[in-house]
Every structure is written in structure tokens, then in C-alpha cells.
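Excluded from the complex is one protein chain; the other protein chains are retained at their positions.
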Amino acid sequence: MNEWLLALPFFILLLAIPLALWMRQQGLTTAQMGWLLALFPLASLVMMGYAVLSAQGQPVAVSIPWAPAFDISFSLYLDGLSSLFALLILGIGALIVIYAGGYLGSDPNIGRFYAWLFLFMFAMLGVVLADNLLMLFIFWELTSLSSFLLIGYYHHEAGSRSAALQALLVTGGGGLAMLAGVVLLGQIGGTFEASALLVQGKALQHHPLFVPVLALILLGAFTKSAQFPFHFWLPNAMAAPTPVSAYLHSATMVKAGVYLLARLNPILGGHPIWLYAVGGVGAATMLVASVLAYSQTDLKRLLAYSTVAALGTLTLLIGLGSPLALKAAATFLLAHALYKGALFLVAGAVDHETGTRHVPRLGGLLRAMPLTATAAGLAALSMAGLPPLFGFIAKELVYESGLEAGPIWMAVALFMGLSTVFVAGMTGVAPFWAKPSEKLPHSPHEAPSTMWSGPLLLASVGLLTGLLPAGAAERIIGPAASSMAGQTIPVKLVLWHGITPAFLLSVVTVVVGTLLFAYRTSLRLTLQRLSWPWGPAYLYERSLDGLNALARFQTRLLQSGALRYYLLTIVLSVVVTVGWVLLRSGVPWVLPLSVNDVLFYEAALAVLILGATLAAILSPFRLGAIAALGVVGAGIALIYLMFGAPDLAITQFAIEALTVILFVLAFYHLPRFKNLSSPSVRRSDAVVALLTGSLMTLLVLVAVDVEISPVVSRFFAENALTKAYGRNVVNVILVDFRSLDTLGEITVLGVAGIGVYALLKFRKGRTKAESAAPSLARRSAQPAQAASAAPALTPSVPLPTDDPAEASKGGEAS
Amino acid sequence: MNILILLPIAIPLATGIATLLAYRSRMIQRWLNVIGSTALLAAAIVLLTEVAGQDILVTQVGNWPAPFGIILAVDLFSAIMLLLTGIIALAVSVFSLFTIDAAREQFGYHQLYHFLLMGVSGTFVTGDLFNLYVWFEVLLISSFVLLALGGERAQMEGAIKYVTLNLMASAIFLAALGLLYGIFGTLNMADLGRIIAQGLSPQERGPVTALAMLFMAAFGIKAAMFPLFFWLPDSYHTPPVAVSALFSGLLTKVGVYALVRVFTLIFIHDTGFTHTLLLFLAGLTMITGVLGAVAQYDMRRLLSFHIISQIGYLLMGLGLFSAASLASTIFFTVHVSIAKTALFLVSGALYHRYGTYDLKKLGGAYHHMPGLAVLFLLAALALAGLPPLSGFFAKLGLVRAGLAQGHYLIVAVALGVSLLTLFSMMKIWNEAFWKDRPDHDQRISSLRGEGRNWTTLLISVASLSLLTAIMGLGASPAFELALGAGAQLMNPDLYIQAVWKGAP
Amino acid sequence: MEVVLAIVVGGLYAAGIYMLLRRSLVKLLIGLAFLSHAANLLIFTAARLNRAAPPVIAPGEQALTAPYADPLPQALILTAIVISFGVTAFALALAYRTYRSVGSDDLDEMKGTEG
Partner (left out) sequence: MRVDSLILRTAVRYLFPLLLTFAVFVFLRGHNDPGGGFVAGLVAAAAYGLYSIAYGAEQARRVLGVETRLLIGIGLAIALLSGLAGLTSGLPFMSGLWIDLPLPSPLNKIGTPLLFDLGVFLTVLGVTLTIIFALEEVE
């Protein structure tokens, strides 16, 4: 029963996708859609909650086989950690769905929006519930994809498109590394089920491949969670509609990397590399994001940088890995989701009502938007870490962990705390309490209920858990921290725990942070002057440019359009590989070369053929070359005749004659031969040609040097008359023993006939292409005679056609 | 059972002949085309069910036993390839009904279509190397004509290169055949495999490896392997899109099939050299192909370069040379043919609507045709290897095989290239679907995309795109089948014994 | 004699490659023709030469009496000759048509498809 309650939400969320599209068709208003669709995540949340509660602290698991050939099963595992994430995904998700109904009020494409949003919700829930790591990866990639589609929701704008692509490439690239890491992890651990791997504990750390596995998985986690130096995609992702930013790029998806680290901490954690790689990257991210936050003025970008800093904090805490740090991580995760979600939604509401997100322009919204302002205030206070809000408890824990770990870590935490206070002031206080600097694009009113209910609820929950933290500690944070640690961590949270070093540091943070906020303008200007353009984002742009340049260069180099270079490359590849193999095996040096058996006329014939060959090459006249070619063919026919192959000789003669006639007919009108290539080109071509020729000679000699088995040919000799009733064995082979070859052969002939006919006679409404693209610059060389060449079938009326080749040609010629 | 093996050759041949005899009526030819393609698909399905349950099917053409007569043999690998042929054939034939102009139909489009299919199927069933050459020529000459049919300048220029380089491949193949016969006195593939497996004398070893190089070059040209692929990007974008789609789905795969066949059945005496070389070339094929694609702004040229880079993945499985890696190659082949054909058809649908393949001029398709957009996305993401579509599992199979065998470098290349694939697929998406149309006063072309034709045209795209999704969700059974094929390939004795035993 | 013919085969290949590398369309086709001659003669030579009687069973006999020329390569070459004839005919028509639409037989003028 519990097991199925775990799987059912996935189907519910999937069902919402077509339903959203259908509702749109039925003409529901966006707000109605929002309220109705919010029932889907809510129902899912209730099911999961019931499953957790009735499991009495034990993990709930279910496994549905799916792709056994790949060791992938749809196996779900719900423990403390995944419950915490599921709560955020579904709970905040429901609020976001309602909110989007107001925010995208007049959008005709809201059906699609909800479809992608539910696809994301489905995928994100999968990430945190999947027990099978490959399954987790599948959901992981789906979150990247749905994030791509949602960031690019305003796809008419180039900025949205490039931001979407950037997010996809960065997270997708990390995802690929992670795939390799996961596959290796599964191979060294013997299973892809996380629960089974967790049992093995730290044993895997002794495997020689452990470090690469760790590095690859970290790469996936870091890109997804926007850790330095991959942090740059997240602020750019703010091009998405605000509900998306709040949901994907603050509350849930960006935390998937943190989730993965937390999930795998019991297996991978504790290794020295883990501490420095995870803790160090987390710290660097906190520092970079904090600094960058000070120079922002856009509400969403401010929140984005502080989100990056928060993600860094979570990463740092997991890197530290002590029970205290993990407890802090779980607490901070929840607190951050509550206040940051609320602030994002507030930012959206402000933007929606005033038409701007530029903080220096905003102010005085308290009167017009009291409910929104209340939500903003509560959330900002929580974010700044003031009692009695939940953010205070979380920050105290972070500081305590910092103190526990050492002064450097503590300094980083403090640095980040300052910027948090600053951003809280910028986003939650300034727009409402500061004086407006100029007139706003719209005169603001309170946002609709869809849009204030969400932030207010989140902010109130932040207040409530701050006042009464015990329940959350016991039910949510304790189990989550225990899952992260792989052992039970008892968690008791209290709002007030006396004057401790952490508390004193908190006071310092608030005071200094408030000062920074007060002098925000001069701080920003100073930082903007000092700004340094060569960051990772710059590198990303340059590497895209570099990629394009490299691609163009390589294509010009390889795909030059000149046939002779293609041929040269192919010929040389063959000569080099075959020649090298032969030389390596030492074959050429042991060949017996005997010419004792050559008869005089045979030698003469050979000389004749080679002479005619040379003549064909050197002839300055087309007809001369063709005639010489004919002589070569005839000479070969004579060879066939001499060596017991009259059928071949007859056929060769007949075909040679026919070929020469065709050559003459086809090329009668062509201009004289010219020597188009320079002498040096001709010389080097001659060298290549002679090399190839020598190689082929060598190969023939090698082949005839080996003893051949006569079994097959003897069969034909013995059975041609008795079983196939023919005396001419060659003909019997052609029409009986190997008649399938002949069937193919005449098919080739037939197709060639059709082809020649089609090529020579095909004419159709050329005029159409020309009238469609009159500017089309046809080469002047397009001979007038071409039109008169085949008067027979040129239709005078242009035929209607859907022929793509014509216009594609038009596109290229221009 | 004899008849069954014969069908993949006989059905297209009979269809080709019938359309040739009905050269006066375009209507009859069109019907025959679809009926013939459907029959081919049906035959392939029956064959696959037949082969999946039991041994390798063999028939002795003309009732002459191996190695004297020509043997047709269908193992799982062949049967899967035949099924693929049937799928592509049917989808493209329906698509071409509504996109090929009357003039091309009059001048033999439908015959050529089926003669091409005959050549393709022939390569998949034959057990004789010279016969393989003949089928190659059948499909080549048909592809020559299909490519050149229409006589546009770009087509001519593309065709000249295509024809020359492919004839070069044929010449190399023929030479290799002659030399092989000169050494072993037989051309039956099972016979050759048997002889080589029994052990070569030191005197034979070097020359046989040298011949293996010739075969690698000959088939490598057809498969568009690095550095032999030049003909492909210069020609595939010139004919009508139905032809491009057909070619992209089937032709290079024939080269890959031949490579897999000879490098699992015959030339396995020096895998340390030959297969490592293949692996090396596989990596270069992926990289050069995808970089070529990145540079393109013409949708069909972009897709053409992707064919090359995907060939690299197919070769990777062969180069790794294990049952799992070969299974991945087979799975990948089916996946990529379907996805790539779907993408070409999407480009055709876009062309049908907007009159251009130029990404800079395209735009707004997400808005105008959300259905097509979703179909494109399915196929494009499948190609880029995103889960849960077919391409992900194809890639996963290769990555797992590569990592398990310790070939980390090629795995890294494969993953990196899949990111670039994603990049260029999303370039199409951004430019053609998301971006607004740059030129609004351009008559929203002709907006020919209305009515019955449009729906029917979409059916082909939809069936292929959905197939990639189905192949993803149902990856496991499909891969089990491929694993069976891979296991057969890694145990060439099965094939040899089946051929030796002859027809039951 | 194999040695001599091997050299002829080599010469034909060299001529074929050289002609393929020229810029003229006609020379390209001549090159292809050389390649097919070369391949046919290669098969013939590699399968061993025999000055003996053609593989036709004499009246009154039930089978070929040794020595006889190996019939199989002959049949293969016959097939190859016919196929290459068909392909050559098509290539000629193609070249003709190309010349008509490009207006030159210089292959360097046919780079419209380059990347």
C-alpha cells in the first residue's frame, strides 16, 4: 500500500500534462487553471506524506522493473532526505502552479507552460526518489531539458534563447560526466541501486577508479547546482518567467546537485579529496557569488546570486560532513527554500505590478501592496537571519559548523552571511520601505490573490517553524540529516540557545550587513569599477566562439568541395595503411619474381597496353585519349583470349566498342583538353599514382605467391554438364551456379538504362525556380545551348512542383 | 522458409519491375511503391520473428551447396537490419507521395526507390562476398540516379563527387575480392571465416591483414568513416528531401553492416591491430562529423554531417569488439537511422511550409506548428542521446561497454561529441522553431502546409519520431534482441555451421 | 607471366588514379574506366593464369579435363565488366548533363556544394 502511494504521484503528475493542454482548449482562465492544477501536486504531497507517516521512520521502497537489459529499474526509495526534497518539490510546486496562473494571466500559451512545468515536477520528483542511479540520471536529464524549455519560454527574445542554451549545455555537459561516473560507480560497486551501494559504505573508496568516479560525479553535481566556476548560467537563467526562477532555479532543480552529494555522502564522503573538492568548491562559490551580488540591481539577479551563495553553503556543509554540518545543511536547505521562494515570488509580483525589477527605481510599495510587503518583510528577516524566524536558527547552525571546522571556513561563512543580509535588504526591504526614485512604469496595486497567497504562506511557515522548530526538527530535519550521514543524527532545534560565539557573530553580521545595505549605491559603483570581465561566463562565450571557428576551419579544410583532394586523401589513406601493414609483415622482401615463362607476344602485348595507357594520359586531344583507352581495352581483351577466356574476350571487345562510341557521343561537343593543373601538381599526382600502382602490383604478387585451394573451381568443372546441362562452364556459372549475381547485374544495367534516359531527357518547369527567385544569380556560363540541347521535351508550360532541390539550390547560389 | 529469406530481395525487385511496366501511370506507380514498401516491412517482421526464436536461416540459391553456389543467410543482425529497411522504406515512401514532383515520378522515381531497396536488402542477406559487391552496385547505381534525377546544377555537382568516390570504393572492393580469391580460392564468407579461424600461416597473415585494410577502406567509404566521408556532405543535401531521408536512413548503414560483418566473421585474426584502428577512426569520425555539423546553417547539410558523427558511434561498438558493444552498435544503428530519417523529414516539412532549409531564414515553427515542433524535439533529443529516448540507451550501451573494457578515451570522446550533438540540434530548435521568422513580408510561404497532404506528410514524421520514443521506453526488449545478435556475431561458428549445414 | 601482368595492373591503377586527380571531367571518366580495367585484370591475374584451353567441356566429355582455365574468376569478371559498363554509361550521361548545366568540364568550378 505505502509502496504504491510512492509510485502513484508520478502518474498523477504525468496526467496533469495533457490535462493542462486540454483545459486550455476548454477556455478556462489561467487563474482557474492554476487553482485546479495545484490539486495534482497537493494530492501527490498528501499521498507521500501518508506514506512517510505510516512508515514510522522506516524508509519506503518500491521497485518496478523497467529495462533489465540496462540494469535500470523504476525503483523508488523514500527516506528522510528524499522526503525533505519531495516536500519542497510538491509543496512549493503547488504554490507555484497557483502563482503562475496569476503571473502569466494573459498568456495564450499557458497550456504549454504548465505542460513543461509538470514535466519538470515529474522529473524532479524522480531525481529525489529514484533509488536506481541510472534512473536518477534519466530524471536528472529530464530536469535539464524541461529547465531549457522553461528558461526559453519567452523564446521570441534572443536573450532567453541563449540563456536556455547555456543552461542546457552547462548542466548537460556536467550530466554527461556524471553518467560516466555513475556507470563506473555501478561497475565497481556491482549494482546501480543507491540503497545497495550505501550498504557497502566506504569500502568503494579503496578501488583504483574511485578518484575518477568521484571527480565525474562531482562535475555533474557542481554544474547542476551552479557551483563555481559553473555558476554563471544561473543568473542568466533568470530570463525565465519568475515562477520558473523561483521554483526551478532556486527551490528545487539547482538543489539536485546538492541532493546528489548528500545522497552519496555515506559512500563517497570522508575521503580527503571529498573535503577539499566539495568543501573547497562550496567555499569558492560562496565567496564569488557574495562579491558578485553587491553589484546587482535587478531583483531577480540579486536573488540568483544569493541563491548561488546558498548552494555554495550547502555544498560546503556537505563537504565538511560532520553531524553538525549535515544537521546545519538540512536546516539551511529548508529555511532557504522558504524565504528564497517567497522573495522570488514577491519579486515577480513587484515586477508584474510595477513593470520593473530595477531596485534603485523601486520604493514605497508598502502602501499599495501591503500583503506582498508583509510576505517580503518576513522572508527578508528570515533571510537576514533575525530571530524569531527560521532563518535565524539555520544561520546559527551554519556558523556553529564553521566554528567547528576552523577559522578559514568560518570566515567564508561570515563573508557569505554579510551578502545575505545585503540581498535581504535589497529585495525584501528596499522596494517597499525606501523612497521611490522616479515614476514607475505602472502604478502599482496589490497583486491578485494567486500571487500573494504563495509568498505569504511560505513566509508565514518560516515564522512558524522559527517559533516552534521542534516539530520540523523531529519529523523533517532529523531524518534528512540522518540519511545524509548514513547514521542516525538526533536533531533538536531551539530558537534561543543563549549567547554563544555563533550568536555574537550573527550580531556582527547583521550590523555590518545593514551598513553595507545602507551604503549600497557607493558600494555598487565601486565594485562595478573594479569588475573583471574575464570570468567563466566570458570563457564560455569565447569557447563557443572558438568552437564555431574551429568547426568552420575544419570544414573548410576537410570539406573543400574539390574532388581531387577527396580522392587524394582516400588514395593516400589506403596506400599508407595497406603499405604499412605489408611492410610490417615483411612480405615484400621474400617474393619470388620470375619472368622466365613469359612468351614474346605476351610481353609485346603488355608493352602495347602500357604504351596505350601512357598515350591516353598524355594525349592532348580528347578523342585521342578515348581512342587510346579503347586500345587498352582491346589489349586486355586479347589477354583474356590468350589465357583461356574467350567469353570474357568477346564481351570485353563488344563493351569496349560500345563504350568508345558512348564516350564520343557524349563528349563530342566538349572543349579541347586543357592542362588545368600546374606541372608541380601533376608531378606530385604522378608520384601518388605510381605509389598506388606499385602497391597494387605488390598485392597481386603477394596473392599469387600463396597456394590457392582449387576446391571451388573444381566443383564447377565437374558439375557443369552433369548437373547444370551446359558445356560452357562460364555461362553455366552465370545463368545457374551464380545466377543471383547475374540477376543483380542486369538490375544494375536496367537502372543504368533508366538513369541515362532520365538524365538525358529530364526536363521540367525550370522556369518555376527562376520565377520564385528571380534574383538568383545563375552562372553566366549557363550555356544558352543547354536549353536548345534537348528541345524535344522542354515543356512550354511550367509544371507545378514541390521540388525542394530547386529552391535549396536557389538558397545556395545566393 | 526458403521463400522467406528470398522475400527481401524478391519483393523490391518485383515492385521495381511492376512500376517499370506501369511506367505510363503515375497513380499505379505510387500505389505500387507503398504496397511494395509495406510488403517489405511485413516480410522483415516475419523474418525477424522467425530468426528471433531459432537458428540462423540459410538458403542455397539455385540449390547449389556452400561454398559453391551463393548462400543467403539471415541471422539476427541481418534480420534487424531488414526490419530497419522496411520501416524506413515505408515511412519515406509515404512521405514521398506528397513531396515528389510528377516529373521525377515519370522518370522513374518509384522504380529506382525499389531497386535501391533491393540492393540494400541484398547486402543484408547475402553470404557471399562477390554477391555483396553486386548488391552494392545495385544500390549504388540506384542511388546515383535518384541523386541526379532532376538535373539541377547542385545535384549534378554533388552527384559527380558521390559517383566518383563511391566508384572508387567499388574499385577497391573489387580489387580486394580478387586478391582474396587469389589467396583462398573462395568467396563464401562463412568459408573464408572458417579458413581464417583455422589459422593462417605466417606467410598469409600479413597479406590478409593488408586485404582487411582494403575492405576497411572500401566499406569505410560507403559508411562515411573518417577520412573517407567527403562524398556525403557534398551530396546529401541536393536531391529532394525524401531521397536525402532515404539515403540517410539506409545507405551509410549498409557500409557499417558490411564492416561489422567482415570484421566479426572474417578478419578476426589480428584484432589488436584492425579493431584498435577502427576504434581510433571511430573517435575521429565522431569529432570531425560533429564539428562539420556545428559549422552549418543549412539544415540538411547540418543533418548530413551528423550522419557522419553518428557513424563514429557505430564503429566504436565494432572497434570495442564485444557482444555488448556490438549489440550497442546494432541498437544504435536502428535508433540513428530512424531518428535521422525523421529529422530529414522534418526538414522537408519545414521546407514544404517555408520554402527554405536555411536556418537563418527559418523561424516561428514552434508557433505555427507545435505538433511538428514536438516531433522534431523527440527525434533531435533522441539523436543527442537524451533519456528516455532511444539514443540514450544506444549511448548508454556503448559507454558501459567502453568503460567495462577500460577504453576511457573513446568514451570521453563519445560523451563530448554527444554534447556537441545536443548543441547543434538545439541550434536548429532555436533558429527554426523558437526564433521569430526574420522576414515577415516574405509571403508566409505559400503556406502550402494545409489540408490532407500536410496531415499525411506528418504521419511519416510522427511514426518515426514516436518510434524513437517507443524504442526508448521499450529499450530493454529491443536491446535484448540486439544482445542476441551481438552474441551471434561474437561467435562466428554459429554462422559458419549454419551455412555449412545448408538449407534444412 | 603473373609478374608481367601484375606490372600491367599496377600501371593501369596508376593511370586511373592519375587521371582521376585531374581537373577535367572527361579525364575523370577515363580514370574510372582505367580503374575498372585494372580491377578486372587484377582478378584475372590473382586467380592464376593458365594458357590452357578455355573452360568449355569438350564434346563427349562429362567434365573439364585439366588443365583448364579457372571458370569462376571469368564469370566474376564478366559480371564486373557488365556492371561497370552500366555504371560508366550512367557516369557519361551524368558528365554530359553536368557539362550542360555547369558550362565547363573543369571540376574546380564545381564547388558549389562546399561547406
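Descriptive notes on the structure:
To keep things simple, chains are lettered A, B and C as they appear, and every chain counts its residues starting from 1.
Going forward, a contact is a pair of C-beta atoms (placed from the backbone, for glycine too) under 8 Å apart; a residue touches a chain by one contact, two chains touch by 3 or more.
Small disclaimer: the values here were computed from a predicted structure and weren't measured.
Note that the undisplayed chain, when the full complex is considered, contacts A, B, C. When the omitted chain is restored, the residue from A:M23, A:L165 or A:L740 that touches it is A:L740.
Among A:N236, A:T651, A:S694 or A:S713, only A:T651 touches the chain that is left out of the view. Taking the whole complex into account, chain C touches the unshown chain at residues 54, 56, 78, 82, 86, 89, 93. Taking the whole complex into account, chain B touches the unshown chain at residues 2-3, 6, 10, 13-14, 16-17, 20-21, 23, 59-63, 503. Although one chain is not drawn, its touching partners on chain A can still be listed: residues 646-647, 650-651, 654-655, 658, 662, 665-666, 724-728, 730-732, 734-736, 739-740, 742-743, 746-747, 749-750, 752-754, 756-757, 760-761, 789-790, 792.
Assume only the chains that are shown with their structure count from here on.
If each chain is reduced to the centroid of its CA atoms, chain B and chain C end up 28 Å from each other. Distance between chain centres (mean CA atoms), chain A to chain B: 24 Å.
The mean-CA centres of chain A and chain C are about 48 angstrom from one another, to the nearest whole unit.
Shared contact sites, meaning residues of chain C that touch two or more other chains, fall at 16, 20, 28, 38, 40, 42, 44-48, 72, 76, 79, 83, 86-87, 90, 94-95, 97, 101-102, 107, 110-115. The multi-chain contact residues of chain A, meaning those touching 2 or more other chains, are 555, 559, 561, 563, 567, 571, 696, 700, 703-704, 708, 710, 712-713, 716, 719, 737-738, 741, 745, 748, 751-752, 755, 759, 779, 812. Contacts from chain A toward chain B in the complex involve residues 66-70, 72, 112, 134, 137-138, 141-142, 145, 148, 152, 155-156, 158, 161, 165, 168-169, 172-173, 176-177, 179-180, 183-184, 187, 547-548, 550-552, 554-555, 558-559, 561, 563, 565-567, 569-571, 573-574, 577-578, 581-582, 584-587, 590, 696, 699-700, 702-706, 708-713, 715-716, 719, 736-741, 743-745, 747-748, 750-752, 754-755, 757-759, 761-765, 772, 779, 799, 801-809, 811-812.
Contact residues on chain C toward chain A in their complex (touch as defined above): 1-24, 26-30, 33-34, 37-38, 40-42, 44-59, 61-64, 68-72, 74-79, 81-83, 85-90, 92-97, 99-115.
On chain A, the positions that touch chain C within their shared complex are 555-556, 559-564, 567-568, 571, 593-595, 597-599, 602-603, 606, 609-610, 613-614, 616-617, 622, 625-626, 629, 632-633, 636, 639-640, 642-648, 651-652, 655, 658-659, 662-663, 666-667, 670-671, 673-674, 676-677, 685-686, 688-690, 692-698, 700-701, 703-704, 708, 710, 712-713, 716-722, 727-730, 733-734, 737-738, 741-742, 745-746, 748-749, 751-753, 755-756, 759-760, 779, 781-783, 785-786, 789, 812-813.
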